[in-house]
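Every protein chain except one is present and positioned as in the full complex.
Each chain carries a letter (A and B) given by its place in the written order, and its residues are counted from 1.
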Amino acid sequence: MIERSPINSPMGRLQGLWDRPGFRWPALAVVLILLVVAPYLFGPYATVILTNALLYVVLALGLNVVVGYAGLLDLGYAAFFAVGAYTIGIVHHVYGLDFWLTLPIAVLAAAVAGVIIGSPTLRLRSDYLAIVTLGFGEIVRFSARNLDITGGASGISGIERPWIFGWRMQSTLDFYYVFCVLAILAVIASLRLADSRLGRAWLYVRHDEDAAEAMGIDRVKVKLAAYVIGAIYGSIAGAFFAVNLGAISPESFSFQQSVLILMAVILGGMGKVPGVILGAFIVILAPELLRDVGELRLLVFAAGLLLVMLFRPEGIWPSRRR
Amino acid sequence: MALTDIVLQQLVNGLVLGSFYALVALGYTMVFGVVKLLNFAHGEVYMVGGFAGFIVLSLVSGTLGSGWSGVAVSMVLAMIGVGFLGVLIQKIAYQPMLSAPRLSILITALAVSLVLQNAVLGLTGGRYVPFGADLGFGGVNLGNLFISYNQFILVGTAGVLMLSLELFISRTQYGRAMRAVSIDKDMCRLMGIDVNRVIAVTFFLGSGLAAAAGTMAGAYYGSLWYFMGFLIGLKAFTAAVIGGIGSIPGAMLGGLILGLLESFGTQIPGIGSAWKDVFSFSILILVLVFKPTGLLGRSEQERM
């Protein structure tokens, strides 16, 4: 399928350059420096938007483990995001446990949720899996809306900001850098996962389940691992999302949210870390940049999305290892 | 109300709601059967169908009136118009993507749905548009049970449409071709079947049925809104999967089952309207755990 990524397009050339170490490392350094100075260059509003984009980088990389690496369609990823956010909201805010002690609980809760959702359903065909995950996502959202402990439709507000080494994360700038660190950690973890034993197992399973099974790969176990790892990404993102906004409500974890994250993954190019990062930035920045277009900004966004997919059907930064 | 009245009334409610779900679910299932595409823009096609019916009705109501005859004509014309819209969507957004990864088509489908939604939002300014049909409130009273004439006509029309579809698929040449294409596209090509044409017909029929549902919804509920396709699209997708996606009787059955689950879920103490969707999604998951291909779906080998 190599012929599908046109070498002559600007993106193709960039991808080609990217593969050369002589270009990659200086480019990475530039990106890192840009990340650090961006708030000073662009001001506080852009800092908020970029923080949001970095949050989506983490979420999209998490969903990429499920969809891109393991090839499982998930339409309810916001459920894991919600599990993380609400664990913080309930255990940290309502019961007053320290944020850093709550974080492992959030991770554990998401992993358990991943097993609960994954184990009965992973034998299903992918389209059925899609609807089951959608159903779970909606169940989580409706439960958050109806229960008292989750604060009902108003959710939980006034969540305290965490301390770290005597320093309190408080301003938008603080959280921008927190999300920078999270995004970088997510990128490193994703790259290492792709090259790990598990990563190769996912590749086998994605391409030919039967053959993979014949090679001695336990496909259910391998798929479940993808679910659990994806869930952990989502819950960590959710935990920091909760302390950053200070308020969470069920509307933040809707089906549209799951779709937006999925859009980031596919738009950029499933399975490739740079593509997914690009996708996350596009789905967040494009509607904001179009704010001046006014009421029709989503129309313009959607038309652009359609054009991008028609011209680059495998995403903007497609995987070459297919 | 006595318990039997309540049960019967909820049965009627569930059947009416289920008829809408079934009509929309058919479009999902037909398109999936033939091109293996989850057409996420289908709910928006239903919405556009409602507006198309509204436009036709405002044109013909002068001569035909805004009663059932006017609505029937608007429904048929909306079905034809929106059927072609479906074909157009397929040509622009799906046809060029057929060799791309399947998930990429999901994004074009979402993009199409956003385009349709926001175009109508722009045109209506986000306001509710009164449909303008005048169907009267008459009906049959059976003790405490009340069934309006509109409900009879609605369920009847849905039944007739579904029956004609079933006949079309089982008896006509196109129907046979559709079934053949759903089994093996490449083989069909070798056999000299114009696969693209069959796909176009499939989109035409699916979109037409959604438009019928949209027009009837406008007439029955009384108003239209740019976002009205979202929830029903989600529900119809669920219904199609419960029934077994790709199976036409399955979509009808799934639609009715989901409608009944929701209406009875609303009534059952301990579930109620707040939890009814949790209830129906839980049943969906249980169905799939025990019957992984849906109620009437057939199992098939998967290739991603």
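A few notes on this one:
Please note the rule applied: contacts are C-beta pairs under 8 Å (C-beta built on N, C-alpha and C of every residue); 3 or more make two chains touch, one makes a residue touch a chain.
To be clear about the criterion, contacts and distances are computed from a predicted model.
One chain of the assembly is not displayed; among "Small basic protein", "4Fe-4S dicluster domain-containing protein", "Na+/H+ antiporter subunit E" or "Branched-chain amino acid ABC transporter substrate-binding protein", its UniProt protein name is "Branched-chain amino acid ABC transporter substrate-binding protein". One of A:Leu191, A:Ala214 or A:Leu289 touches the chain omitted from the figure, and that residue is A:Leu289.
Of the candidate positions B:Gly62, B:Gly125 or B:Gly192, contact with the unshown chain belongs to B:Gly125. When the omitted chain is restored, the residue from A:Pro26, A:Pro44 or A:Pro104 that touches it is A:Pro44.
By the touch criterion stated above, the residues of chain A touching the omitted chain are 10, 13-14, 17, 41-46, 48-49, 52, 145-146, 152-155, 157-158, 171-172, 245-247, 249, 251-252, 285, 288-289, 291, 294-295, 297-298.
Residue-level contact of chain B with the missing chain is found at 1, 6, 9-10, 12-14, 16-17, 20, 121, 125-128, 130, 137, 146, 148, 217, 221-223, 225, 227-228, 230-232, 262-267, 272-274, 276-277.
In the analysis below, only the chains that are shown with their structure count from here on.
Centre-to-centre separation between chain A and chain B, using Cα means, comes to 32 Å. Those residues of chain B lying in contact with chain A across their complex are 32, 38, 93, 96-97, 99-101, 103-104, 106-108, 110-112, 114-115, 117-119, 121-122, 234, 237-238, 241, 245, 274-275, 277-278, 281-282, 284-285, 288-289, 292-294, 302, 304. Residues of chain A that touch chain B in their complex: 67, 71, 73, 120-121, 123-128, 130-132, 134-136, 138-139, 142-143, 145-146, 206, 255, 259, 262-263, 266-267, 270, 295-296, 298-299, 301-303, 305-306, 309-310, 313-315.
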